[in-house]
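Here the complex is missing a single protein chain, while all its other protein chains stay put.
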């Protein structure tokens, strides 16, 4: 038996769930392991995630095989959909600068088996993460950014293509990605911003939070779009601060949040638990 | 169009979801509004909640009409199930003693339209809640408990029958309900216990929490069973305490938790969002 | 023995705590019950709250008596300070519109003895809160606001003066207070804003939060200043939301936050636990 995850989105219509479920059972003799759905009543849209088990004919070509048979129903209901076999792990590239706490956390989780993925590459604009990459057996490429951003991005995209990367994770990568890069990697770049968005967009959010005198600080993981810190939010968390906390304290407390919200976002993406629409996400947790 | 909620539980089997969905669509021409499901892989059990809209034939007898047609599929899959029309509000009786914070909170939410129910009766073993009941227009019956527990419980059960009560909510009712009463009102009595169960079972949990020096205190809402504080947990929440907090501080902070976990449990029950099994609950939130 | 709370703020200097403590002990034969302090290293400022017990000479004139003797040290250290005897309860006026959940919550806490204050007056711009006020035995004055704001505010201020009010609590009072009013009642008006400030300033924050797709919603209590929603934050809290939550769900979940953050702010103010400076607050909890 093979496991697969079907993610789909379409206009909401009567009989939709029955049609999908009946299709999976009758066409694939599928055993449904988990199914989650969401309706946006205002937009009249329907979202679904189905994790199922079935007897695959030829493992490699689920995409084609499934697609050929799913086409009829997908067209009928005007679905945007994707199917992912559990057998195939996504390939992830981490981007990092000098702050290593997210990188170390992701790599430890990777080693512990928390993520269903391959990490064939880490790209740094500083050398700080190199030793950590080596320790976890991941090749590290140093690409310093100094007035040569277009060139560096071209090289980054070449590397992503060469390594057949599915997802880029900005593990506190302190560079703004160009609109062109983002366009090509739409909803395939996850960033962590060190504030509770939409509060404190931009740089030095902990400093801004300190000045405003908030009683909780937060962190946010989101897909990167061309608008800085405006992409679809995947996960957020907060922690309490007091007047006794200095800016370095906020930074330290914030690191605990950043680790957690980024790693959750990565795991959900890898397990095909995220649908995005209208600058929002639906999480099938 | 009428709305209804179907809750069901059965052994997990292939084709189950498709069968249920197809039934609802083909037999009832239903429009699925929300559907949630849960599988317990270990026990091999399947749980589902479906909220749907359909053109009812005769509103009063959904139970019979639906049952007659659902029987075939229910038997085939060995389901335990219930159907509830949205039109019919459950009838709730509140039991209260001297602490009024949960009573006041529930009644204010009731008035604000947060609960889809009728509250035709409040029973108190002290008179403290009477004026509040009157203010919110709910009849209050005073039944003091002083060595006459069997008699009082008989009268309580008579009142519950007379008022066709569906759910009893113990809003900090400081009396232990007898096993006989509980047996007759299985999963129809919701209690709030002022600790993070299973820590600090029994009386004076805030005192026990203070002595143990915990850093968080909690509250738990649960269905009442014959074993004190051992029933299926519906909701829990916690809040931080410090060495500066005295026992009265814990009691005060705890009241905020009690209000919230009890009101969530009541709302979920009223909206048919809870299935219980094996001393646990499944919440379709 | 009489209890009193001393709150002070001054430039940070060596020997400050020793000087204050020695003064309290030697001049007042005081027994220190609690003492909290905070230094803002960046601004070089020192903040302190001391709760102490002493044998008062004449209870009514603590302010004068204490002041006369504290003057020397206060001048030497350039302190901004206030002394409050525990015997004198602050007088609080609640402003309310049509949403009653905060009003009901505050009044229930008031009745339960959670607040050390008198509430001699409730002012509403709608009549909705009148019955609740009556139930809790508090006079209610209806002052509708319809293009006569200056007039209404003049009457409000007259009432506040007449009732010797110390603190105004906006319990979801849906009117903007004029700059003149605010100026006269600086740090004496507490508001609750239904967002996690500084996110979603202004009206309809739950709608804005829904559109942005945040994963947590919040509420904030703060002192009112002339800049809308920009005053010193006193307390904040958040709760998790999902894609399943509609705007009415956010509003309902948010009410639980509003009750809690507003009531904490009120209690802290009444217990003289708040110092404000530079648009921030120091909370001695």
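Residue numbering begins at 1 within each chain, and the chains themselves are lettered A, B and C in the order written.
Basically, a residue touches a chain if its C-beta (ideal position, glycine included) is under 8 Å from a C-beta of that chain, and two chains touch if they have at least 3 such contacts.
Computed from a predicted structure; not experimentally measured.
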**Fill in**
Of the candidates B:33, B:145, B:214 or B:228, the residue in contact with the absent chain is B:214
**Message:** Contact with the hidden chain only, please: which subunit B residues?
**Reply:** 38, 40-41, 47, 196-200, 212-216, 218, 232-238, 242-244, 246, 278-283
**Item:** Positions on subunit A contacted by the hidden chain, ascending
**Value:** 34, 100-101, 104-105, 108, 112, 114, 131, 135, 242, 244, 252, 256, 260, 285
**Message:** Even though one chain is hidden, which residues of subunit C still touch it in the full complex?
**Reply:** 14-18, 21-22, 24-26, 29-37, 39, 240
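Rule of thumb we're sticking to: only the chains that are shown with their structure count from here on.
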**Prompt:** What rotation angle superposes the Cα atoms of subunit A onto subunit B, in degrees to the nearest 5?
**Reply:** 180
**Message:** Report the inter-centroid distance (CA atoms only) between subunit A and subunit C in whole Å.
**Reply:** 42
**Request:** Mind checking the centre-to-centre distance between subunit B and subunit C? Centres are C-alpha means, answer in whole Å.
**Result:** 36
**Asked** What are the residues of subunit A that contact at least two other chains?
**Response** none
